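Apart from one protein chain that is not included, each protein chain of the complex appears where it belongs.
By written order: A and B. Residues from 1 in each chain.
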Amino acid sequence: MTTATAAAGAHEAHEHTHYTSTGLDNKKIAIWAFIGSECMLFGSLISTYLVYKGRSVAGPFPHEAWTSPTGQVFKPILDIPVTSASTFVLLMSSLFMVLALAAVENKGKPGYEGTLGSSRFWLFATALAGATFLGFQAYEFTSFVHEGLTIRTNLFGSSFFTLTGFHGTHVAVGVLWLMTLLFIDMKRGLGPKDAILVDICALYWHFVDVVWIVIFTLVYLIQ
Amino acid sequence: MASSAASPTHAHAASHASEQSGLWSWLTTVDHKRIGILYLYTALFYLLVGGLEATLIRTQLAKPNLSIVSAEFYNQLFTMHGTTMVFLVIMPLSAAFFNYLIPLQIGARDVAFPRLNAFSYWVYALGGLFITLPIFWGLAPNGGWFGYAPLSGPTYSGGYNMDFWVIGLQVLGISSLAAAFNFITTIINMRAPGMTLMRMPMFTWMSFVVQFLVILAFPVITAALFFLQFDRFFGTHFYEVAAGGDPLLWQHLFWVFGHPEVYILILPAFGLVSEVLPTHSRKPLFGYNVMVYSGAMIGFLGFGVWAHHMFSVGMGPVADSIFSLATMLIGIPTGVKIFNWIATMYGGSLRFPTSMKFAIGLIAMFTIGGISGVMHSSPPSDLQQTDTYFIVAHFHYVLYGGAMMGIFAGIYHYFPKMTGRLMSETLGSWQFWLNFIGLNLTFFPMHFSGMLGMPRRIYTYDAGQGWDLFNMMSTVGTYMLLVAGLIFAYNFFRSKKHGEVAGSDPWGAPTLEWSIPSPPPEYNFAQIPEVTSRYPMWDLKAPDRTAGIEHSHPDAEVIAEAHAVPVHEETERGTAKELGIPIPFSTIKPFLVALGIIILFSGLIVLHLGNFPLAMATMLGGGAFMVGSLYAWLTSPLE
Partner (left out) sequence: MSNDRAHADHVHEHPTWKQYKWVALWLFVITVVEVWAYYVPAFVASRAFVPALLLMSAVKFTVVVMFYMHLKYDHAIFRKLFTGPLLIAGATLVAFLFLLKR
């Protein structure tokens, strides 16, 4: 840090560490504000789901069997074992994400490489776990459609597919983000200078996981 | 060094200036000041559009049983008038000030994310066209600016009109949200050294509160709009009663957004008044701390009062009482602000340029609007008032008499900063008085016609109900307002070329934006100032006024780190390049991403037209274009 006088200060302006009021990176502040906003979005979607729970005039229903007026029998549509599996996968992906960030932050530090695994590995693992979750969702959605529940079948279908669809879209965006980071890591490498980029992706990813924790409980487990 | 570059750089600056003109330079700008100017011009254009819509409405209602417009077109007129004024005029006019002013007030060189800033503007510009152009084909949205479902759903609004509304609003929401994340980050993180939150100018403070309202309220209407879009385009049942849907779901979701929205509309204007009043009273703002806290209170409490728009739907006495109480409570911080403004003027050395007239006008008119507002806060009282012209009177007093007057005050106050010239005070006076008389003549009679039972949103009425005189008065008042608007436009455009030249600080104002040239150079501050009190320019020029407020000593460590200098009047006119200040690159990519989004959403209209393959192509094409442009944007360096 120079003790340059004010007159020469303008020349120093080239350096890339800009002064900030908090010492924090702009992107991190922005992503947390974004996450706060997303609380309201998912809050509205979840509120609607909960308000409409039990109000569908016709089935199929999430937790109870139903016989249609034409005599067709529908079993409870939600598949808890399958969704539990996908929930585990998503939870583990958060651990992978944490490890990916740590690998990037500590890259090049003596003694870290090897014990942690490479950032590429963990970024890939997170993206793979996310893609697996989406695979489970796709399986779930298509089997529901085959069993007679579409987004327009009844109120449950509308609110269920919308809520989980929004969440799934967020996961998909996250997977794309992760793959982009992975691609950059493979091309030029990600080091401690880039940690902020991985950090904001991680925050987004964990938040999407946390929303799923809420959805899994309120939609699948609570009847 | 920069100081030696006097006349030789003039030629330089001139050639730089010509690079800065032309359509391409506007399409690619990421400079917050130019983006602010774009917002200003676009919003003033829509003010004309909304004003013409109002004029048609009032012409139709001048006398009983006129048929200037059909009932169906009348529905489009009042829907678009409301939608235009709320989303395309007042919010963007506030955004013009957020953009232009916030970095200047906090001593920053730009906002946190300059390209995101440009993106916000282009999404607004394109979204505005999307929602406005349909009226020329008679397809304008026609379900009210609040689009109540199930009426706005596929069963009762089967045409294309409400498609444009639903999609248009969704798009405009993206613009506001993006800008909000930008300004929150900017205000938290880019203040000059020494500028603590409690030293920020009031406009920046009120804007800060507003950005939080935006990020919390807009997601709720986003959800509501998605439900409506899905009902309209994909056959879902969110608002369909026969399927078990609740007819009140839309209303609750909309008003959880809608009520904070009205505070989003008024708080920036309050902020502008809090800049103008102390300047022309030559006295610090009375009770700065309390003004900040009450602004924050209004914002926070604003999330707890939404159902006062629903007192007539049958929520039951418990819900009615809770929302009634909360609504009455929110009048308190608002009233505190009124008193503090008056106390600011009391004992001050007052001058009354046009900006001051408008600022005082806001205080008076908003008080009237606030009083009728308190009258609505009682459910039994509101049961008579709701859906009548009494409500129309209330919100026009607070929105025209409040928000618009505050914005006009801001325009007159900051025009010299933006253009280097003063607006004409004579024309300004004419505009103010015509506005003042016109708005009272238009809207005061509505209290009476409303009390006498005249409903809202009717395209005509029979004679002999006691409403005729009041309607005629309102129509005459509207024409006055139109003339006032024309005078304003003339004043604005004429002053740009022929107004009296203004220096950096024509008003003797206290805050940082007045320390730099008018108009400011591209980089705003040649050297970042270090702030030691709430009124840095008065510390410099009129220290006796600020003797009583807290001051701090310069922090050497912070100054060194930020390369800051003491606050001073800047005269630097060199280019950024000469001074070695990095400037973000101009880029077309934000515009392209905005374009991609509009194309993507337009695909839904094509879907409704029945052409499935073309709809898919449009949506996929728009989406791909958007994603591609976004990748290009994110992978190119800022500066």
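Rule of thumb we're sticking to: a residue touches a chain if its C-beta (ideal position, glycine included) is under 8 Å from a C-beta of that chain, and two chains touch if they have at least 3 such contacts.
Values in this document were obtained by computation on a predicted structure and should not be read as measured data.
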(request) Just name the one of B:Leu27, B:Met315, B:Leu486 or B:Val606 that touches the chain not displayed here. (result) B:Met315
(message) From the list B:Val166, B:Val256 or B:Ala615, pick the residue that touches the absent chain.
(response) B:Val256
(request) Against the chain that's been left off, what residues of chain A make contact? List them. (result) 20-24, 28-29, 32-33, 35-37, 39-40, 42-44, 46-48, 50-51, 55, 80, 84, 87-88, 91-92, 94-95, 97-99, 105, 195, 202-203, 206-207, 209-210, 213-214, 216-218, 221-223
(message) To test your reading of the contact rule: which positions on chain B touch the chain that is missing from view?
(response) 188, 193-197, 212, 215-216, 220, 246, 248-249, 252, 256, 303-304, 307, 315, 319, 558
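Basically, only the chains that are shown with their structure count from here on.
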(request) Averaging only over C-alpha atoms, locate the centres of chain A and chain B and give their separation in whole Å. (result) 33
(request) Going by the contact rule at the top, pick out the chain B residues touching chain A in the complex. (result) 1-2, 112-113, 177, 180-182, 184-185, 188-191, 193, 195, 215-220, 222-224, 226-227, 230, 234-238, 242-246, 249, 253, 256, 526-528, 560-565, 579-582, 631
(message) Show me the residue ranges of chain A that touch chain B in the complex, using the header's touch definition.
(response) 1-4, 6-7, 9-14, 19-22, 24, 26, 29-30, 33-34, 36-38, 40-41, 43-45, 48, 51-52, 55-57, 151-152, 154-155, 157-159, 162, 166, 180
